[in-house]
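Removed: one protein chain of the complex. Kept in place: all other protein chains.
Up next, subunit A:
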Amino acid sequence: MRPAQDNQGSFLGRISIRRNQFVDVNNEQEQEDLELFQKHIADRFTELLSPPQPPPSDETNTVASVAATEQIMSVTWLRKLMDVFLCCEAEFKAILLMGRDPTQISKPPFDRLVPEMLDRSIKALDICTAVVNGIDSVRHYQRLAEIAVTALEQRPLGDGNVRRAKRALANLVVALSLEDKENVSGGGGGGGGGNKTTERSWSFGRRSGGSSAASKGGATIGQLKSSSWAVGRNWSAAKQIHAMTANLTPPRGNEAAGLPQPMFIMSTVMVFVMWVLTAAVPCQERSGLANHLPVPPKHLNWAQSLIGIHEKIGDEWKKKEKKGSAGLMEEMTRMEKLGHSLMEFADGFHYPAEKDAAESAAAQVAEMAEICRRMEEELVPLQQQIREVFHRIVRSRAEILEVLEQAGKVSAPVV
């Protein structure tokens, strides 16, 4: 990976020097800064679009799974995406604020653009919260998978172990294919007398109207889900993303050459990143998510790779949305596949285990264990990165407001 951090350091340095030297006549330099910013955006997303390709190999091969770590939407890739966001954001803030006369960003059209941008950032905070919460759900899936792994690793494998694994797998598969709004009743009854509350998603289903139904294990997943309020009642990730794109149009005319351009780029990146996150993990209310991201014009150089990633994920989302999916995170997708296949194994299992079937199941169990291991290693750091993104957004907002306040133009609170 390119050391983005270094780039950024020298970049900031150069901007500040130039601004100091050319207080008024910095048009040409600013233009150069903007181009550099666009180039960095393009480079970063290009790298995200084409990660090192996994060698072609059989699906059940564990080697493939190791190489797949960097694939689009894998947890590792998502963590890289967070890094990219933080780099872009730092660079953008330098362009917006460093060495700039505060009054410049309080005049039209910035008196409109800046508040709009700040408004978007507040919405992004809610998405961060929802996504951190969604990752908790993923960790719950991970634990279900771990139970299945533990059970299927028992030797000799008895009916009781398979029974236990089947229960965990049934819960896992149902949870993974659940769309948030879906009202699945009696979800995952295949657990063979399994207690239904174990099936509820970890962080959804906060409350079920004070009835003891949920707590007694009689509630359906649908009921539990509909009462979820991780962020706030009636909050919807899809609506939020949609609201973030309001007013988000490429600058035209002379605006296109100046500061409005990076503002547009940064806002696009922010909305895009938030969109990816909500698609990756379970998130409160996402219907129609794929339609909510307006694609930036193709002729813009910096946008090419971003559009590429957007198309890939968008296609995948549309496919998944039909049959229901908790999220597009690559590990979850594979977990779901493995889950189904292990379910088949479990359904056909007769003690004592048949040698061939047992061997192929063992390979799948090993792959599942590997996914669990990776999740165990990376989900919490991903959550932390998202918290970091959250704090960065908060800090930047405060810095921008402070500059505006200096400019003495903010008489009304910018919300």
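In this text, contacts are C-beta pairs under 8 Å (C-beta built on N, C-alpha and C of every residue); 3 or more make two chains touch, one makes a residue touch a chain; residues count from 1.
Just so we're on the same page, contacts and distances are computed from a predicted model.
S.K.: Assuming one chain is omitted from the figure, identify its UniProt name from "Exocyst subunit Exo70 family protein", "WD repeat-containing protein 46", "Myelin protein P0 isoform X1" or "Snurportin-1".
M.R.: Options "Exocyst subunit Exo70 family protein", "WD repeat-containing protein 46", "Myelin protein P0 isoform X1" or "Snurportin-1" narrow down to "Exocyst subunit Exo70 family protein" for the missing chain.
S.K.: With respect to the chain omitted from the figure, which of A:L49, A:L125 or A:A407 is a touching residue?
M.R.: Touching the chain that is not displayed is residue A:L125.
S.K.: Can you say which of A:E30, A:E89 or A:E146 touches the chain missing from this structure?
M.R.: If we include the chain that is not displayed, A:E146 is the one touching it.
S.K.: Considering the complete complex, identify which of A:H40, A:K80 or A:R164 is in touch with the unshown chain.
M.R.: Answering carefully, the residue with contact to the hidden chain is A:R164.
S.K.: In the complete assembly, which of A:A90, A:V394 or A:A407 touches the absent chain?
M.R.: Reading the full complex, the residue touching the unseen chain is A:V394.
S.K.: Of the residues A:T76, A:N133 or A:T268, which one touches the chain left out of the display?
M.R.: A:N133
S.K.: Mind listing the subunit A residues that contact the chain we can't see here?
M.R.: 122-123, 125-126, 129, 132-133, 136, 143, 146-147, 150, 154, 156, 158-161, 163-164, 167, 193-195, 197-198, 200, 202-203, 206-207, 210, 212, 214-217, 229-233, 235, 240, 351-352, 384, 387, 391, 394, 397, 401, 413-415
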